[in-house]
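On to subunit A.
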Amino acid sequence: MMLTLLLLPAVIMFVVSFVKQERVKYLLAFTSFMILIPIVKLFLLSKPYNILGSYLIADELDTYIFLVSSIVGIGVTLALLTLDKHVKVSPNAYRRFYRFFAIFWVGLIFSILSNHMGIYWIGLELATLSTVYMIKTNYTAAAHKEAWNYMIVGAIAISLVLFGIILMYASAKPILGEEAMQFDVLLAHAKDIPSPFLFEMGFAITTIGMFVKMGFFPMNLWLANIERASFYPVAALFSGILESAVIIGFFRFSKIAMEVNYDHLFIFVFVYTLLTIFIVSFLIYRAKDFMRLFSLSGVEHMALIVMFWVSGAPFAALLHFGAHAFLKPALFLSSGVLESNGKYKIAGALKGFVGIKGNTFLFLVSLFLLAIISLPPSPMFFSELYGFGAMITTAKESNHILAMIGAILVLLILLSLIFYRFISIYQSMKYEGETKEKDVYWSEVVALIVFSVALLALIFPQTLEYLDSIS
Partner candidate 1 sequence: MIYYFGTIVMLVLLAPILLSYIKAVKMVLLFKRPISLFQGYRNFSKLMQKETIISEETSAITRWAPFFILSPLVLILFFLPPVTQGSYYVSFVDAFTITGLISLSTFFLMLLGLDSASAFGGMGSSRESFISALVEPAMVLTIFSVSLMAGNLGIGQAGVNLAEHFPQEHMASFLFAGISFFILLIAENGRIPVDNPETHLELTMVHEAMTLDLTGVYLAIIESAASIKFIIFASLFASLFFPFGYRLEPVEAILFFIIKLFIIATIVAILEVNTAKLRLFKIPNLLGLSIVFAFLSLITFYVLGA
Partner candidate 2 sequence: MFQFDTLSLIFVALIFFAAIPNIFYSLGYLPHIKRKSYYVIHYFAFIFSMIGVVLSANGLVFLFFWEIMSLASWQLILTEPKEKSVIDAARFYFFMTHFGFIFLLLFFLIVSNGDLEISFTQMHSIASIFPYPTILFFFLILGFLSKAGVVPVHVWLPYAHPAAPSPASALMSGVMLKVALYGLFRFLFDVLYPWPLEWGTFILIIGSITSLVGILYAMAEHDIKALLANSSIENIGIILIAFGMGMIFDTLHMEILSTFSFIAAMFHIFNHMGFKSLLFMGAGAILHQTHTKNLEKYGGLIKLMPVTAFTFLFAAMSITALPPSNGFLSEWMIFQSMLSSSNITNDMSLKLAIPFAIFALAMTGGLAIATFIKAYGISFLGIHRSSNAKHAKEVNFFMQIGMILMMFFIISLMLFAPQFLKFFDSLFVDLGLPSVYMRIFPEDMFSIHSVGVHGGVVSPLILLAALFGITLLLVVAYKVLNVKERIYHTWGCGYKTSAKTQYTSTGFSGVMRRFFNWLYQPEECFYKQNLAGHETKFLDASYEVKIKPLFERTIYDGLKKGINTISYWVYRLAHFEQTRYPAMIFNLMLFILFSYRIFTHEVSWESLMIESIMMLISMKILVIGEKK
């Protein structure tokens, strides 16, 4: 019942997208707003709520992530209405985009709500393959090349994930049988897995797959190039929704891995993410255009979320996740406007906005830019406080404090490098360069407003309590 309700809008979208009509795009947008309704209903239900036996279970964690993703989706589809004002795009491209958006959404539903490794993987694969096609809605050679790139690397990553899943399943099957595929059962019996090494191997491979997909080291530029080549709403979808589908998987797997052997997990993930942030920060220091800048910083934030999660601050991780999921798509959407006078023209990009629309846009974008580098009162400020706090606590418990604190210090210095870059970009956007008239459309402004309202909602005490209760 609930499942059909969830799937319905996607199915409608899929069907409608075959209608060759000019007006149809508004209908599509409208249907895409519908996705929110069942999700809100789901959100309000008492948890845990079995949607499909023990396969799809809605608990606090996944409903939260699902809600966030759906809001992002709505914002993106809103901004999509005026995509053609900024870039050359044919109406069929629109419909094709929605067709695959529908498939993407179905995949997302399964992967996020799943309580079952296999189903999680199936959903993820579905989402990935459909996004491959979304990249192609932009008819350029670059987009085509990147689509292939994404196809190949994404396929590798996905198969690695599945491989790891099977290994984990194999490690737990002797005691759990078919049940071993279910997250909750596995978590419950994680302590008495007969072959922890097999499990850890599986976990390592899965994690590599996921990290590759999130664009961690060494694939940093891979994601950046793809998002550069595709339309900015697609980029927004990538960083806003697809990543969330990946990260929830990581959350679930790492929870089990923590039970199995915390030290191995922590060292492995910490070193990996630290390396990633090192590379990314220096890449950002040299970034020359908005898309790359934003996607690299997206990678950075993903790494931070992962770090926070494994160092035992799920609250911080979730808060940071929410903030990032709202901020990054917003920035990607605005980048369509910002780049309206030249892709690599950063100086003066925030100049020349007139009227209410323009000024609202200007205000919101500068707000987002300052929020993404976690200046208060952005939610990221608080999440980073708590996340690093948890890190320090783990450092204190570990038996070589100084090394850990040194590592955290290095991490913070790298972040401050990114901070410096963003500040200089912000200033040059706002105060340098020549003023050139730019036009903004209501859809984008409304989308940004939606995102900012969502951000505000994040720092309400109730929300914080809710997030605290999740972990």
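Behind the choice of candidates: all candidates are chains of the complex that A comes from, given by their letters.
To be clear about the criterion, contacts are C-beta pairs under 8 Å (C-beta built on N, C-alpha and C of every residue); 3 or more make two chains touch, one makes a residue touch a chain; residues count from 1.
As the structure is a computational prediction, the values presented were derived from the model and not from experiment.
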Neighbour of subunit A by the touch rule, complex-wide, chosen among 1 or 2: 2
Residue ranges of subunit A in contact with candidate 2 within the complex: 149, 152-153, 156-157, 160, 197, 200-201, 204-205, 208, 212, 218-222, 225, 264, 267-268, 278-279, 282-283, 285-286, 313, 370, 375-377, 381, 385-386, 388-393, 396, 401-402, 405, 408-409, 412-413, 415-417, 419-420, 423-424, 427-428, 431-432
